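The complex is shown incomplete by one protein chain, all other protein chains being positioned as in the whole.
Our next item is chain A:
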Amino acid sequence: MITLNINGQEMPVEASPETPLLWVLRDTLQLTGTKYGCGMSLCGACTVHMDGKAVRSCVTPVSAAADAKIQTIEGVGEGAAGKAVQQAWEQLDVVQCGYCQSGQIMSAVALLEDNRVPSDADIDEAMGGNVCRCATYVRIRAAIHEAAKSLA
């Protein structure tokens, strides 16, 4: 039995220690906002926060998450940056198919928690691990600037 702290709640789970956090979130806890895209930390669809840092849950063993505060897309709107990013995403209609967007938003929030005035280059670097096949990148960039503005 491993106890996870997810979005501020203690959640005990039965899982072997090497199971990726992604599948515990999705299949065991049915927190399905976090998505599977590649399983190799290549696309960022599975991005969550561990102690405020963006990590790829598809390659994070659940045992490594046991002592951390985990935040997922389901809880990220509780914070000021998360709320600002989600509002900007809606305001600019960033999404198309939407499947990668949980991960995009989690990466964007982690960026803004660190850097309240990111440049385009900062955005490119922080978001470079998140693939969007619909290529909504123009709006992702604009929405991050918009969220930064609303947080200022």
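In this section, a residue touches a chain if its C-beta (ideal position, glycine included) is under 8 Å from a C-beta of that chain, and two chains touch if they have at least 3 such contacts; residues count from 1.
To be clear about the criterion, contacts and distances are computed from a predicted model.
A.B. asks: Refer to UniProt and select, among "TRAP transporter large permease protein", "Sarcosine oxidase subunit beta", "Xanthine dehydrogenase family protein molybdopterin-binding subunit" or "3-isopropylmalate dehydratase small subunit", the name of the complex member that is left out.
C.D. replies: Going by UniProt, the chain not displayed is called "Xanthine dehydrogenase family protein molybdopterin-binding subunit".
A.B. asks: Identify the residue among A:Asn5, A:Ser63, A:Gln96 or A:Ser150 that touches the chain left out of the display.
C.D. replies: Touches the omitted chain: A:Gln96.
A.B. asks: Which residues does chain A use to touch the chain missing from this display?
C.D. replies: Touching the chain left out of view, chain A contributes residues 19-20, 23, 26-28, 30-40, 42-43, 45, 72-74, 77, 86, 89-90, 93-102, 105, 123-125, 127-128, 130-141.
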